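Each remark here refers to the structure printed beneath this line.
One protein chain omitted, others in place.
== subunit A ==
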């Protein structure tokens, strides 16, 4: 952002991502207003702000609640770019939503150009354990691969709702202090790293281009197997 943030409590920007209907808005509203909204209404994009006390320090959290379905993934780039931390949400009752987290993760890493961006993998609807479709071990394995925490939540019962937001804010905060401590020398290192990533980025764009062109050509929704997985290995 070009505008300088006004003096005041520290501001942490959190983005909710994940497929449609997994409960991103439900988690957000539960965290914001302690309420659980039963009826489902797809979100386009909503912005929330709340003052909270994080480990004794008053901070502000900005939450951008995003659409699960988007005609074009690139539309997300802009808000991914603005985020400082991500809650990547899926529903434990919906395997497809779990699979989709892969794509979200990749896009975020690409846009943020940073593998260690504060990020939590969140398995929502844990109150519906009897309808679980995604085995816990699989969730944990993926989180392990990404080196991110995995937390199961229920927006309905409020289980772990505060935890995911606060854990993420802690990560953002420690990340920020780390960054500000970083001396110019380290900053240079980072620059080098970034440049390397930039080249990778071009590569990404190419692949995305190809894949979306394919997608356009095939009028039926099924997407071809993602070449993205190769990219991941490249990283």
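Note that in this section contacts are C-beta pairs under 8 Å (C-beta built on N, C-alpha and C of every residue); 3 or more make two chains touch, one makes a residue touch a chain; residues count from 1.
By definition in this document, contacts and distances are computed from a predicted model.
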UniProt protein name of the chain not shown, from "GPI-anchor transamidase", "Trafficking protein particle complex III-specific subunit 85", "Ribosomal protein S5 domain 2-like protein" or "GD12409": "GD12409"
Residue among A:46, A:103 or A:159 touching the omitted chain: A:46
Subunit A, residues in touch with the chain not shown (by the definition above): 1-3, 5-6, 13, 32-33, 35, 44-50, 62, 64, 66-67, 71-72, 74-75, 77-82, 111, 205, 209, 212-213, 216
